[in-house]
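Read through the structure below, which is laid out as structure tokens, and then see the notes.
Heads up, one of the protein chains got dropped from this complex, but the rest are sitting where they should.
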């Protein structure tokens, strides 16, 4: 535990040292350099602008993603409620709520992780589960390099 | 049924309209334009030449394919007959004739389609049936990137 | 057997004929040509230099490979002896010696060839045994395009 | 101050400042293509990459399409504008195509030829609409319903129209199940549509091997300008049918065609810059494409009727409409149309004959256009 | 005599005559990289090809790196210096990345953003060390822990440093399991490290399809210079998530990324000629890379602490450190660190959110650098 404390102290010293160094450089550069950038500032200012712009963009993206998800979830909910009104049983409704609810159940965890493992396996060893053409794709679409499909012939001889 | 008739009528009108339009353009262009093509005709004439040449070539290809098939079939038949003369049973001969005959039998249909489905599946999901090296290929040929083959070693330890 | 003797004779005549022809060309060229090469000799001399250099390099490579193997084997042996000293049973030691010994046993032959067939099959039809990620690789290394691994999640839900 | 100026500089070089309606419309066109491709599976293999290329190149101030420095522009100029990618597609398509149904009944090749009628109708109309002979030929070939042929010819004859032509070609190929049935119904009687056909017989391996060799020699001799198209299509087919180089055949049918598709789609999409795409010509091309498809189906069907008569009712005229390639969509449409009247009618394999014949027919037409108009 | 002269000529044109210490050192550097890659599996997919390229180009009198006649030099100038291979890597990475954990909890995107703090610390230090703005930006991006982004920016901004930057980037990515833990431990309390998090929920297919489209539009509008990076990354992801072009997606994830990796690695390695690599700048770059990684982890962790506070202890601050991409190594390191204190704590999926967000964050930072410094 003592060793861990020393390690933590060293790490913090390293980080603070870095910050101090950067601060020092920034002050020196600001007062000394006149190196002009294309957009009309010194390099250090350019760096600060880059810093600010990067984080503004990333925060904006965060908002956009959150908004996108919120919109889509709301639509989904509205749809589900409509469906429920249209005669679905109460039981089904409550089941659905359970799944989207926030109570962390062990069963649910296992299910999600199993799905994740499955998905990851699929990604890792694609050839095992590689089926180039899905059934739906075969029925409704075409592409210039598919000649026959199982579906086209599935009724034959039966 | 009435709806279908109306649709048919509209389609035919669309097609006739197109033909009339093309006829009109051709007459107008022929009398007006002097746009010369590289081979010494106006554009419209060029188009007609293209039309004629394309169909002549395609008809020629049809003949060539038909001729090719006819030749190969004849050779095959001659071969089969030779074989038959060389002692094959009458029964076998008649079976063969049945298969190449034109009577459409349900069994035959099923067999051919099964073969087609099988062939198409092979094409659609090649990895399932992918065997890079055939036995015959291994025995009689070589290629700079095959090191061993099962056949070379198949007698070992048996 | 007589046919074989004639074939052998013809082959040897063909080879001797070739050698005589080459000798003749070399003498003629040496005395006649003055065709200079970039490195300051006639073509024939250049060819002889090429011959000598090629074989010197290849003999050197032979020595280097042999030396490499000798070094690695010695290290391995030292390691094995150390292990044996560190308490391994006599029986195990003798088994090991048997395997590296030079007595050709039928069982050994079969084992090695089986391994070779297995190795060759793996090479020939990679997709069957294709596992992109090894367990060890997953644990100790990373790469920018692997998202999850089975190992990361293997303890979950158990 | 400097800091504020820097921020302003970033804003001034952002896309918001250069925003303009044409670009916005093109991005929306990209969205529509994505929607159709993902939701309704309109030829997604090509239209998704095309749509992505279209969106990225039309974002204001985007340089991705620049032929000297942009990613897509460089690939376009080296691989697409030189016709290398379209011809690689031909090579792969050859390896993907099974000509057995055609070889089993060689006479159906005529139906694939007749379906090229639409190409020539569109040619004359395009000339009438004021397009140059070269542009007219590139537009007309849309009626062949073969994407790579259209891209190939557009690249050679009318590079400024490549985006519009590709989008029209692939869109109508997706719409084949909607375009073919009305034409078929208007031109055939119910009795004709109910005709059952024998399933094509298997053909010998020798025939399948000799077919690509003979076709490329015959067509290549008559039309040297068609050698890259027909020659490479047949080369791929020979590699497939030879049976001794399966590993090359499989690579053509999978990895190589996939890689070529991605880059062909992205680079074709990157040519859809607003200034070139949002012109009246694009609308004309879309109209001409529809006419070409309809007359192609009509030409094939009418030739089918003729062959039905001559053969004493052995040929279902509908399979002629499958000469509008869009492999294998047209053949499947004919199959569905046939089963509408008789559930026990399996026309698919018979319709595949004219279907693959149409690919060769269109390539020949393209070769003739190159010989005459290039 | 002639014969002896010939032999001498061969010896005089052999590498022994031109042997020099810098070349020997570079070959040894290649050996060290090979050893680390093979024995300790330091990013072997990139470092083995890089090491091979480095060794072959530094053998005395080797011409393999010559841009006009050499094998690797020609490929470098056509495919790498033009940024084509790095951007193809982005396309493939998009197809390989599953953004579900991020979309399940969008707020964790902020953690991926905060981890870019290291990039900017390294930027200011590099300027202070005397590097030009362009070089500083290329070096700083090492802190993003994304190899292709580093290679891309180095190619555009500081081609003479591409070897050193690549080696530093991939080496530190391999060292993530050693760099992250001390920073995490120094900046968090044991209670914080023990926080359990809900596993991310699956998200709808529509969300996954719209995500790449929206991100490329938003970022592309603000930063046109980021379009090749973000646009192609998102293109690959759209091809993956669309669900209708699985064969293209699989080719991107396998054959194309493998081929691109081999040639990118070999050609990047071939830039590591002694004269350019054995300079004091290389040591500075290695130091700056370490600082960038450490501050990236610190930035992410501190933002994690803030979010932990604001959320009332629902967020484990450690997952912020996973914003240093090195996908998926950082997330796995966080998982292991979490299990050190509580075996039943599974943070992996939660850490994947900031992890993939960091990829986008670094690409945005690279786009900003291009807009400001290029």
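Here the chain labels run A, B, C, D and E in written order, and each chain numbers its own residues starting at 1.
The rule is simple: a contact is a pair of C-beta atoms (placed from the backbone, for glycine too) under 8 Å apart; a residue touches a chain by one contact, two chains touch by 3 or more.
All figures in this text were calculated on a predicted structure; none of them were measured in a lab.
Taking the complete complex into account, the chain left out of view touches B, C, D, E. Take chain C: the residues that touch the chain left off the picture are 4, 7-12, 14-15, 18-19, 21-22, 24-26, 28-29, 35, 37-39, 43-44, 46-47, 49-51, 53-55, 57-62, 64-66, 68-69, 72, 76, 100, 102, 104, 108-109, 112-113, 115-116, 119, 123, 126, 130-132, 134, 137, 141. Chain B meets the missing chain through residues 37-42, 45-46, 48-49, 52-53, 136-137, 140-149, 152-153, 155-156.
In the full complex, chain D touches the hidden chain at residues 82-84, 87, 91, 209, 213, 216-217, 220-224, 227-228, 231-232, 235, 238-239, 242-245, 247-248, 250-252, 255-256, 368, 371-372.
Keep this in mind: only the chains that are shown with their structure count from here on.
Path length between chain A and chain D in the touching-chain graph (shortest route): 1. When the C-beta contacts at C-E and at B-D are tallied, the pair with the greater total is B-D.
Computed centre separation for the pair chain D/chain E is 40 angstrom, with centres defined by C-alpha atoms.
Inter-chain centre distance (chain B to chain D, centres taken as mean C-alpha positions): 18 Å. Inter-chain centre distance (chain C to chain D, centres taken as mean C-alpha positions): 51 Å. Those residues of chain A in touch with two or more other chains are numbered 37, 39, 46, 49, 53, 109, 113, 116, 123, 127, 130-132, 137, 141, 146-149, 153, 156. The set of chain E residues touching two or more other chains comprises 96, 98, 222-223, 244, 247, 250, 253, 346, 368, 371-372.
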